[in-house]
Structures are given as C-alpha cells and as structure tokens.
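Only one protein chain is missing; all other protein chains are in place.
This part shows chain A:
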Amino acid sequence: MIKIENLKKIYKNGSISVEALKGATIEVKPKEFVSIMGPSGSGKSTMMNILGCLDKPSEGKYELGGEKIEELSDGELAVIRNKKIGFVFQSFNLLPRISTLKNVELPMIYAGVPPKERHKRAIEALERVGLGDRIDHKSNELSGGQRQRVAIARSLVNNPDIILADEPTGNLDTKSGDEIMAIFQQLNNEGATIVMVTHEPEIAAHTKRIITFRDGEVVEDKLVENQIILGVSTVKE
C-alpha cells in the first residue's frame, strides 16, 4: 500500500537548512493499523504531511497505491488527497456554519460525485460512525467526540486507500478518545488501512504496529504484542 524509500526532507530558511527527515524507509501493507510515534521535532509530523501528499519530499521515493507520488504535479496531488487518502486531524477541521451532512459531502463534491449519490453515501458514512441522527447539526452544535466522528465519516466517503490520522484523540477526553479508537479498530477490522500519528503510548497500544521516529530517522519498528481491543458497543449511542 505504502512504500517509502530513503525519504529526505530538507527545509531551507535563507542560509540555514534543517533536515527534518534523514532518509526514512517504511512499508505499510493493506489492512495494517500503524502508529507513528516520537517526540516533537522527531520528524513525525513532516512524515505525516508527506504521507498525506500535502508536502513533497526533497529526496527519496514514495509510492501510494501504485502511484509514484514524487513525480506528481500539485493538481494530481490534490486528486490523490481527494480519492486515495482520508484525513482525520487533531482539531477536527470541519467547516463551521454548514451542516454535518454537507461537511461529509465535501470530498465528494470535489470528486464530482452526483448530488443524489453524494447524499446517500454521506448518510451511510455518518451511520457507520454512529451519527445517523445528527446530519442536520452544525459542527459547533456537536461535542468534540462527535465532531471527530464526523471527520472520520468525511475521511471515509471516497473509499480511500488509506486513512491518515494526526493525533485524532489529542483534543478529546479519555472516553471520547476511546470511542474514536474503537471506531478505528472497527474500520480496520472491516479492511481499512490506517496510519496514525500520536505521542501517547496508551493510544498507540490500540494499534497493531508502532513505528518510532527520532531526529528524522526511524529508530524502532515493532508489532504491538498486547493490542488493547475496545468493544464495538462503545460506538453506538
């Protein structure tokens, strides 16, 4: 699914250049559930941005679902972000002032899905995250956990190859965080490939594999021995 070889990212600011990634090599197979961990400044956010096709690597190769990402133009990257990647952010990043349904429909609008199908798929996605009864609410009328579930629904609607979650529980209390992790586990069981950045070991323990970054390099890559499995029942309200 994801093949990254010797990936480097160098930020240049005038005469000072900072090497955020110093040649990372990662492979993620379909149906994996991976955590990327590391202290701040370790390069995990840079990695996430490149994985999400929001940023381009300075050197190295990145293949996502068969596409050589480093060769694509900005416009083609937008299409990849739209169709192959589902984003879940720490601060939810929903559009205020529009309904839950419209928020979930948004990626399909850019994908050119006709309105009727858009509507149907958005409702399906919201039902999958247990918010089928909240479609007309605006995001500021929802709790943090509910907002994050809307964001997950939004990330699902275009059937992406991979879901990228950047500290998805970072702004949530433990209970809501558990709900979100339960949803991710369920989606993973249903066949979704998920890559998640977190700095909390307890959250990472919910995933199946942990890749640790330090100073722009992969320092550890291991499978989780005792994965915390959350009951699906916590999802439904």
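Criterion: contacts are C-beta pairs under 8 Å (C-beta built on N, C-alpha and C of every residue); 3 or more make two chains touch, one makes a residue touch a chain; residues count from 1.
Here is the rule we use: contacts and distances are computed from a predicted model.
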I notice the complex is incomplete. Of the names "AIM24 family protein", "Phosphoribosylformylglycinamidine synthase subunit PurL", "Putative ABC transport system permease protein" or "Myo-inosose-2 dehydratase", which is the UniProt protein name for the chain that's not shown? "Putative ABC transport system permease protein"
Using the touch definition from the top, which of A:Phe33, A:Tyr62 or A:Phe87 touches the missing chain? A:Phe87
Quickly run down the residues of chain A that touch the omitted chain. 49, 52, 54-55, 74-75, 78-79, 81-83, 87, 89, 93-95, 97-98, 106-107, 109-112, 154, 158
